[in-house]
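First the structure, in the form of structure tokens, and then the observations on it.
One chain of protein is taken out of this complex; the other chains stay put.
Let's look at chain A:
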């Protein structure tokens, strides 16, 4: 029997058609993947199923019966529960309070906390969720918070669970735990809709995939009959390569040298402790390391966002240590920041305005005190076309763009200023395969144009594919330099964990 059937769903928002005649058919007891790039309309479709949006056209059948889902409460009554990507949890409340909110068990008008806690514990045990009913949300890990979200739906008797990109926020072993939980749920007869753009996860746990692209229904395939490459091309609409084509690097003059710098983190503790590094024109240096070993502080120090306590940063033979960020930017540093929402864009400015964040006060964008909008607009238009930033127009707020397009915008701005040295910090974080491929190609292109590039990433695979040299950072120092062509993943792993090259590994 079909647990859910959505037929010809169309939803329009001002300026875009988010869903255009989408079909979704999910059988009872299966894990069904909903695959699509960021901005393809997955979340819109699921918000319709969950009653947060009303479709403009189309029909919804739950267990074969046509229904109108006018709100989350109605969805709940139909047995539909959503595990939100951005957790819907009240931080100062306990686990139990979050779960019972809206349908509290009472005795004489008072909340019966003891009974609620028992019930929560019972459900948690049944599905192996390992949640402490009395813990406060703000004190528990992200993984446990997610399990609370799952519990919320189960407590309300959900039979159909929607997981909205559940693995995006999890560490690798937490993902393994989640997969076990999902398998337990299905064993107990639940149906799962799994929204994702990660192909590996689909291949690992899903039974059937529905693919949507730019709001349109593309296809429905059994996982057993397909593979990652075929799924990727259906999702993106063209063939995607998972390997990066590049010629050998032709390094030239030394562009950047860092000499023995020390930088403190925001708590005043040394995060970078006497680090040395050189980068030449025409090469990509990959900075590998476990998160929190001083990568972010190093980059913020180079770009002037953090104070260098001692040591020197030299660009093209000139000291740029502790200059103002603006001066450093204009002396030839491009920066694709780690957090594109906080540091990369002014989200409420238009994408056009975001294109001139560093150059707005220079000719031709400004004459004296006044901004020259015609010049800004024509410049932004050119960048957006050249770098294929998909946006309704240049006046759209940056906030409204998908992550991949926001990142393309930032890269356009940074690259077009033609800096000698480009920093790319986690340039593909949270992006889908199509967008990642494009960004990788841009970085190689810049290298071949003779830029010096520092690539920071927590994805070892990405560092591996792009870098000409890999510097492994550990506790604020370079633990070792390796050549990606002649090193194994294990060797880098050991350096990342703090074992120096040549020292013996003891357990």
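The rule is short, and it goes like this: a contact is a pair of C-beta atoms (placed from the backbone, for glycine too) under 8 Å apart; a residue touches a chain by one contact, two chains touch by 3 or more; residues count from 1.
The definition used in the following text is that contacts and distances are computed from a predicted model.
**Student:** Name the absent chain as its UniProt record does, using one of the following: "Energy-coupling factor transport system permease protein", "AtuA-like ferredoxin-fold domain-containing protein", "Nucleoside ABC transporter membrane protein" or "Ion-translocating oxidoreductase complex subunit E".
**Tutor:** Result for the unshown chain: "Nucleoside ABC transporter membrane protein".
**Student:** Of the residues listed, A:15, A:64, A:92 or A:268, which one is in contact with the missing chain?
**Tutor:** Touching the chain that is not displayed is residue A:92.
**Student:** Which of A:102, A:128, A:237 or A:498 touches the chain that is not shown?
**Tutor:** Spelled out, the listed residue whose C-beta touches the missing chain is A:102.
**Student:** Quickly run down the residues of chain A that touch the omitted chain.
**Tutor:** Residues in contact with the chain left out: 47, 50, 52-53, 71-73, 76, 82, 84, 88-93, 97-98, 101-104, 106, 109-111, 152.
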